[in-house]
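A single protein chain has been omitted from the complex, and every remaining protein chain is retained in its original position.
Naming follows writing order (A, B and C), and every chain is counted from residue 1.
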Amino acid sequence: MTPTALAPPVRATEPVRRRSKLTDPAVGVWLAAAVVIVLGWLIVTIDGGSFFARANLTTILSNCVALGLVAVGQSAVILTGSLDLSVAYLISLGTLVAAETMQDGSVITGILAVLALSVAVGLANGLIVTGLKVNAFIATLGTAFILRGYIEDNYTGPAGQVPASFRHLGYDRIGPIPVSIFLLAAVAAAAWFLTKRTRLGHHMYATGGDEHAARLSGVRTRRTVIIAHIICSLCVGAAALFLASRLGAGAPWAGTEARYDLESIAAVVLGGTALAGGRGGVAGTLGGVLILAVLDSVFNQLSVDPFFKNVVRGVVIIAAVALYARRGRRSA
Amino acid sequence: MTTTTAPTPAPYKRLTAALGTGIPVYALLVVLLVALAVTDPSFYELDRFLAFVKRAAPLVILAAGQYLVIVSGEFDLSVGAIVTAGVVVAAELYGSFADAHWLVISLALVLGGAIVGLANGLITTALRVPSFITTLGMMLILEGAVFYWTGGSPKGVLPEDFRALGRNSAFGWLPWAVLVCLAVGAFAVWLMRRDFGRTLIATGDSERTAALSGVRVHRVRVLAFVLSGVAAALAAILVGGFSGVSAQAGRGLEFEAITAVVLGGVVLGGGRGSVIAAMAGAFSLQALFTLLNLQGVSGALESTVQGVIVIAAVGLGAANWSRIRRRSHSSGGTPS
Amino acid sequence: MKRKLLASGAAVFAGVLLASCSSDAPPESPGASASDSPDGKATEESKFFEQAEYDRQIKLADVTPEGPADKPWVQMLEPEMRDTAEFKKKGGLAGTHLCFSNAGVFNPWRQVGLKNMQAEVKLHKEITKFTVLDAQGKDDKQISDIEELTGKGCDALIVSPNTTATLTPAVEAACTKVPVIVFDRGVQTDCPVTFINPIGGYGYGSVAADFLVEKVKPKGKILALRISPGVDVLENRWSAAKVAFDKSELDVVDIKFTEGDTAKTKSIVADAIARHGQIDGVWMDAGATSVAAIEAFEDAGADVPPITGEDQQDFLKAWKDKKLTAIAPTYPTFQWRTPVIAALDILAGKQVPKEWKLPQPTVTEENLDDYLQEGMPPLHYAMCGCEDLPGFPKEWGGK
Partner (left out) sequence: MPATPAPPESPQESPGEAAPLLTMRNVSKSFLGVRVLHDVGLDLVAGEVHALVGENGAGKSTLMKVLAGEHVPDSGTIELDGTAHAFTHPKQAQAAGIGIIHQEFALLEHRTVAENVFLGREPTRYGMVDRRAMERRTGQLLAELGETGISPRTYVRELSVARRQTVEIVKALASDVRVLVMDEPTAPLADHEARLLHDLVRRLADRGLGILYISHRLREVFELSGRITVLKDGRHITTVATAATDTDAIVRAMVGRDLSAYYPPRATADQGGEIALALRGGRNRRLKGIDLDLRAGEITGIAGLQGSGRTSLARALFGAAPFSEGEMTVGGRKLRPRSPREAIRAGIALVTEDRKGEGLALRQSVRDNALLVTRAVPGQQRATAARALADLLERVRLQARGGPDQQVQFLSGGNQQKVVIAKWLAAAPKVLLFDEPTRGVDVGAKAAIHTLVRDLAKEGLAVLIISSELPELIGMSDRILVMSDGHLAGELPAGASEEDIMRLATGPAVEGSDAA
């Protein structure tokens, strides 16, 4: 199986025969991803490394998982015209809750606990955005601060411990494919199904596209936004579970050090979803995530200076989005 | 098309016209200042208060710059990185030219800020990249580039004459930072009254209208970004002066600045809000931090309190105007 | 949605149980101490204070190290040597490939350290390849990095863990494939061939605290400035200091987190002075912001009270210029040289200590001048033991 194996969503674009297939960002993103992979392979090979070595593939894929899960959730909210900056701290808290409940409870209770936490936070975000009409940017930034305070006040370091059985999620692999990819695939598929195939999904696109019009058409826009936030948090919860199984314990900075908040947004936009909402989708997002993961792996192979990495990442993100803008203009 | 909006009574309108959407922030500021007085009566002794203003200065300046960008309908997430870069670069420059005149270095920083802003602006307008992404990328680039250049930490020290602006006082009692802050504030207010300011807001409100009225929307926006970059550079000079070399001088400042602006009732998405309110937002934020320090709130809990208050304040602001905002389909992207 | 997620989750587990044909997970049990705080959300004491370890470190402080006094990075305290024949590299050391998984270079301490290590590698012709992967402070990435490195045919793997608890599984996995050397932070397993670190956080914290206890008059108000919560090394320093303060007459009036932000530090100190009238002593868990703290006192027109810092040049300079009452316990960066040396010893089959304890010198009034080096950058760490390394001082930013 090649990396594209983690992309059932791509098929999304096929059954729906649309004139604008070419302008569908997802396609472009996956093409871009393919290009990046080929280039990466060339560069690494020239450098004398082996890009398609098992270890490397595994690394790339497992690096996709955490960011992928978060980004899928993030695309749900961004599609709906909102935004979530609280994901990073939710991840941290998630890993802690997971590790602690699993330590003196069963794995299932741990999972349930994390998902419950996620629902709560998502609900809070949604209510603040729709109820108090606080701009999503500020609202979720606020929740982020609140979570952060809670974490720093209650945790002074890694806490809890996940049972070995749960670790399989983080470490096992089938051939080069880490099983955690299937978690991502499952969640992504669910999210894709939800956004593309259900009424809720249609309403999400509508709300993101034109909140006023959607409301006039009888869409319960507030409810939609709230649900979108809950979906997002649930995906983040999944990411937290994965990280917990990978780290073996809960870490107060699991989410923040990796800057999952901004990274996920970058991935989503990289995946061709419009920040304004109403356009794009999960399929593209996964492509964006893959691109970032491949870049990282290439940097690793060439052991690029970590500071220089950031420069390249920044350039790539801007350049990619600039390209979409051009495509959009031509096709429009 | 017939009017879809309900007529509103005159006095109400005049009030809003006078205070803009900033009423809640002024209220918040007053409350916080009173709270400060209660917590620590000596807070209003001249030097203490000036020290407070001095401390707030960088954020206020950042807020002013950020306001220009936000009111034109964009974002600038790169200001924090600009501040960090500014401080580090200054130190690095002094590392190589130990006896450079402080004015030269400062101008170099301001120029640098302007260039970064220019890049942000051009990428956003000419290349049509959403400013959120442009400036996010710029943030990564700046942080990466600066540390790549300095190998992680600056090699020079900031001499006293450079630091005077951020640290010392004129006539022994009036901190230079306060003067700079006042100057920037005055300039910002003046600017917003000028043609540039008005066309800038109009652009943020309706880009097409502005364009069809002869506004060079791209140029106006780019200029906003440039000014924001310059403001960030000034903030860098003050921060560097105030607290010396630090590899993380500007960490999180971009969010603080945006929060401040939004606290000031400025609508993300553009076209709404006053620069004074935005700066008041910055003062409120700083007052909040100070209050939390003086109250001796457990270091860890501070951020929680901060989060709650920010949400509450903005929520209050939104609530006040929600009726109106729902009618004018705000481009802020927040479903209401 | 929730149901779907659960379902998918369950599916995954099923899949795992069936198809765990291969696992990079360690054999079993990640070592206990991640769970040594039953409720997990531990207060500093229960989680970060272990009496035994504390006593040990206090004792070690007075032990005279074995080895050349002029080369502290090869000295050892109370070593119990272990045999390493099993790791002896076939065909001699020539063409050795060393690998290093670094937590990151996100602060000057690590930057100086990394330079030390790279320079040390240059000293040894037999090392022909030195691969460094930087995790940029992400546990998840470091885990992947370690997995990746174990697949790169390294002769030995040096690990500087980003987090103690969370890196344990990855290191355990690596141990089964290649000799592992861990330094700076430990991991909760004894599988690495050797674990290199200085005396440690308790030593650091108590040295600083004892200094204040001695210099500050009883009932004196102490301000404790900490970088950020949750960093084990720093937590240890604080918990040790707390012990000392609790024993003393001193009154710790404020414990604040500066996040290493100098501006925030100045604000905090200024407000503390305003709030408590005066501050009689400042304890710091790291030197990064000590100069800012000093300035805050100056700006407030108050005398700088006894203060503790670290061996960074800017602090030492301020200390000397302003004739402060100060002390600088260190967490020496020369420890970054040791792993390379250790690796070569191991590959040569020489004995190495099971736990390689390095000395942890303290900068005091007396030896201040030895460590204050003209022309070195402000954030350079004096205790780098890098003076004899190739490229000094240029590589370290000095002139």
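Operating definition for what follows: a residue touches a chain if its C-beta (ideal position, glycine included) is under 8 Å from a C-beta of that chain, and two chains touch if they have at least 3 such contacts.
Since the structure is predicted, the reported quantities are computational estimates derived from the model, not experimental observations.
Remark: the absent chain touches shown chains A, B in the intact complex. The omitted chain makes contact with just one of the residues A:Leu115, A:Leu169 or A:Val219: A:Val219. From the options B:Thr84, B:Thr199 or B:Gln306, the residue with contact to the chain not on display is B:Thr199. Residues touching the missing chain, restricted to chain B, are 1-10, 12-14, 17, 195, 198-199, 201-202, 205-206, 208-216, 271-272, 323, 327-328 (touch as defined at the top). In the full complex, chain A touches the omitted chain through residues 16-20, 197-199, 201-203, 205-206, 209-210, 212-220, 278-279.
Keep this in mind: only the chains that are shown with their structure count from here on.
Ranking all chains by how far their C-alpha centres lie from the centre of chain B, first place goes to C. Computed from the mean C-alpha positions, the centre of chain B lies at a distance of 37 Å from the centre of chain C. Rounded to whole angstrom units, the spacing between the C-alpha centres of chain A and chain B is 30. Here the spacing of chain A and chain C, counted between their Cα centres, is 33 Å. Across the assembly, chain A contributes 152, 307, 309 as residues in contact with two or more other chains. The residues of chain B that reach two or more other chains are 152, 299-300, listed in rising order. Interface residues of chain C, counted against chain B in their complex, comprise 105, 107-108, 110-111, 115, 226, 229, 254-257, 259-263, 265-268, 270-272, 274-275, 288, 291-292, 295, 299, 314, 377-380, 397-398. Within the complex, the chain B residues that touch chain A are 123, 127-130, 132-134, 136-141, 143-145, 147-148, 152, 255, 258-259, 262, 267-268, 298-308, 310-311, 314-315, 318-319, 322, 325, 329, 332-336. If you check the complex, the residues on chain A that touch chain C are 53-56, 58-59, 62-63, 66, 96, 99-100, 103-104, 107, 111-112, 115, 119, 152, 154-161, 164, 167-175, 179-180, 182-183, 186-187, 189-190, 194, 227, 230-231, 234, 237-238, 241, 243, 246-254, 257-258, 296, 300, 303, 306-307, 309.
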